[in-house]
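Okay, structure first, notes after.
The excerpt is restricted to a subset of chains, each kept in its original location.
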Amino acid sequence: MNVAVPSDEKLREVALTRAEYHSIVDQLGREPNDLELGMFGVLWSEHCSYKTSRPLLRRFPSGGERVLQGPGENAGVVDIGYGLAVAFKVESHNHPSAIEPYQGAATGVGGILRDVIAMGARPVALLDSLRFGPLPGSRRHLEGVVAGVGGYGNCMGIPTVGGEIYFDESYRGNPLVNAMCVGIVRQDQLKRAGTGRSGDSLILAGAPAGRDGIHAASFASLELDGSSEQRRPAVQVGNPFMEKCLLEACQEALDLEGVRAVQDLGAAGLTSAVAECAAKAEAGASIEIDRVPRRERGMTPYEVMLSESQERMLLIVEPGWEERVGAVFDRWDLEAVRIGSITGDGRLQIVERGVDVAAVPVRVLADGAPLRHPVSRAPEPAPTPSAPEPAEDAGATLVRLLGGPNLCSRRPVFRRYDHMVGNATLLPPGGDAAVLRVAGTPAALAMTIDGNGRYCRLDPLIGAEIAVCEAARNIVATGATPLAVTDCLNFGNPDRPEVFWQLERAVDGISRACEALGLPVVSGNVSLYNESEQGAIDPTPVIGMVGLLEDASRRVPQALQAEGDFVLLVGENAGGLEGSELAAREYGVQTGRPPVLDLLKEQAVQDLVLQASRQGLLRSAHDVAEGGLLVALAECCIWSGIGVRCSALQADGEVRQDAVFFGEAQSRFIVSATSHGLPELQSLARGLKVDLTLLGLAGGDRVEFDGQLSVPLSELRTAWDRGLEADA
Amino acid sequence: MRFGVVVFPGTWSDRDCGWVVEHVLGEELRYLWHKDRDLAGVDCVILPGGFSYGDYLRAGAIARFSPVMESVREFADGGGLVWGICNGFQILCEAGLLPGALVRNAGSEFRCQWSHLVCDDAGSAFSNRLSRGQVIRVPISHGEGNYQADPATLSRIEQGGQVVFRYCDETGRLADGANPNGSAHHIAGIRNERGNVLGMMPHPERCAEPELGGTDGRLLFESALHAARERVPA
Amino acid sequence: MRLLARVTVLPKPLINDPQGVTVRQGLHHLGFDEVEDCRVGKYIELTLDSESESSGRNRVMEMCQRLLANGVIEDYALEVSALQEAPR
């Protein structure tokens, strides 16, 4: 066939390569018209098609006894007993948040909520993982993003119960905003997008379509007059109030037998929602475009199909139920319009005033994008400078680290999030994982989100393994058993061989750690092309994890509980400065290796903490992470207001003292126990061959290591409290 | 006793209030839809927290015109117990059932945290299980909880003993740092002259069970129970 | 006729204006030290259909009293003018 390939400019505007265009023509057996090409452009984008990452994601373990829904649906779903399941997923909104921090973050939260709602679940919690360039330069972004997350979540009445914030040079110009949502669903009400049948009605509910988010340089702009280009807003403004109504209305609608499925409208708007529903049902769909409610006059079919206006849901409804569905939405003062139907012919057909304006096989649109296999190449290892002599005064170092932007208190942030609404929050933000009770059961869910770009820069495989292990440690510290993982892969441009190599290694790292810990990956998100003038961001896989506490009353707090309790280190008394916050912040060492991780040891340590918590032997538990043992111990003290008196601490073997205190050796916890519990804890540790070191006794108002350091708690607390305010 | 919890489209503390009524107190519960006028024979109406209509323009501005509010006003005029919590307080002020208004927090930030309240009037329907000067611990969660009124109104409610709760430190002092939103006179909750209508920003429904960090909120619910019993002898 | 109404709403002088304080501080922080006072309120633009400018003005005033402003804490001002053609 003689193909008239559109101009380079035209192709660039729909973000398709010449080869992809040829593939479209091959698969269609003809050339696409402009509307069709636009739809291909969005659905074959990396964001929607995962054309680069899909082959890698297959490496994740994703099955398991409890998994009711693995990757591929709007959210992963895991059995938690009592006929209930937990649905959860993480999503990035990096680029929108870079342009407009408040709205970018807010609509990111809105988007992830709709994913969970689409499973038939009721969202019960939000978490946010945030990364920025250093303060004070990133202050505006930090403020905007935090206000946006809070603005949306607070208005919705969904508590934001956890998250993380890091500041690093690598995110200057390209901040990361990842939002995670956790929902609960009755197993018999679980919905899947792919259950539509030919003849079912498609009902579009919620906000009218505006010209929002249609990729700024779009193909159809050629049809419009020159000025209209600027008239297309690049930023979407969220309406959490409408989303709240949409949530309630969808929940009510899902109680109707005739509602088969709900699909959210996210990236690529209606095009993606309809194509996904139809593709998963192995069916087709027909849309009467004139019926789609619009916010603006004069919108073209192209604009309507590609609009990314927020707060919209598509319902797949058995014929005959349309009115009852309409009545539900009417009760919530929302528009709900039948815009078409599922068909049996496998085509996505768009009809405008009775005339077909597009008709393409759904399969080609949804799954036809040729996979990409970029070149992968390990970067040259950078030389590791040796660390300078340790500072004399470990106490002063501790104060500085605790007051540093990466380790200080996050209260100034999470107090701007409603983290209590829902009357479920048993362990609020501020500790390791948040714990929320599950109403009507004795159980609770623990949840966390974690990543470490610095470890991943040093070695993406080990860094990713550590991210999984650290998330699991946060869950385990509360006494909960990790259930499953959702992951957000934030990377640079995969066409750079080093970046693709990072992506591969990180995926392998997540896979290995998940396999070792028996954790399926049930959902996730990929965000590539995170670049600024300085180049790619650090490879940043972010791990969201949910755990189950069979008996909520067995939850373990992170703070010390009483004077006189024994304070112990679970795991190796080892030290290494590799990849540590100390090396980076105090010594300016940014290269080298990440900490060593032994997955077998990790398992044993987590086992010990879990068994001990089940037997009620632990008064408190907190994992050792960035800043090492001393920072973790100081946190346990600050949270409780109780000091600790320890004997001098030396590591096994020849280790620098600063590495003992601040080194980030993996697989460790600080726990406390009563004198009754101690012997049992010790024998449990012996049985599992896990090191257990008695550090000292809780008490007093200082953090003390005999002859090594002694710092008043008040000094630590002040530094820690004020860290985010300081422009350091 | 039968509690009615009003549900506006953007309300979200309805479930939390309902939970306390049904599962903590074991009392009867009715949800009251904002479009309905029927109060279902309840003994106490709770206007719970949330963002009734997105709280665009001003918190509570649009909600006050809803049909259910007409009935709530009549109910209050007849001496019925009406309890506005957080957004409910804002709505009661907008509706003129309570004096003053709630504006943006000093510092303009949303605040979710535990706060201490000192009870300044143990005579209201919602504080009769407390004693004057008693300090309780209750969470707040709002962006517009800064109570403001003109000087004449302020002195009128002060003189009338209508201030029921004030923000304080844990010893009950009205310390500067213990006013999380900048409210005039540290006001956290006020009642009408008759004492059957209370509006407060803090969330007692979030602290009625020990595992949620405190049980002081329960005292307020029990006060309402007591008041309802007094009003309608069984 | 089609009218454009421009409504401004400001906190009353005697009422605390936390937003105004925050904005003034923000401006000082950016080096705009010359700002002495700042009050922050709302601006609302309405297009409406009315028989005349004066009847339109009366309606908008009613809207202000009932919804757009809270008389307890806010003052409002309005301007109404005829719109030539349909907006957009």
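Just so it is clear, A, B and C label the chains in written order, and each chain counts residues from 1 on its own.
Keep in mind that, in the parts below, a residue touches a chain if its C-beta (ideal position, glycine included) is under 8 Å from a C-beta of that chain, and two chains touch if they have at least 3 such contacts.
The structure presented is a predicted model; accordingly, all values stated were derived computationally and were not measured.
This complex, considered in full, has protein chain stoichiometry A x1, B x1, C x2.
Throughout what follows, only the chains that are shown with their structure count from here on.
Each chain gets a centre from the mean of its Cα atoms; for chain A and chain C, those two points are 41 Å apart.
Once the centre of each chain is set as its mean CA position, chain B and chain C turn out to be 30 Å apart. Distance from the chain A centre to the chain B centre is 36 Å, each centre being the mean of its Cα atoms. Among all residues of chain B, none touch two or more other chains. Within chain C, not a single residue touches two or more of the remaining chains. By the touch criterion given at the top, residues 150-151, 154-157, 239-242, 244-245, 248, 331-333, 414-423, 425-426, 428, 437, 439, 552-553 of chain A touch chain B in their complex. Only residues 57-58, 61-62, 65, 93-94, 99-101, 103-108, 146, 148-151, 182, 184 of chain B touch chain C when the two sit together in their complex. Across the interface of their complex, chain A is touched by residues 9-13, 15-16, 19-20, 35, 49-51, 53-56, 109-113, 139, 141, 143, 203, 205-206, 209, 211-213 of chain B.
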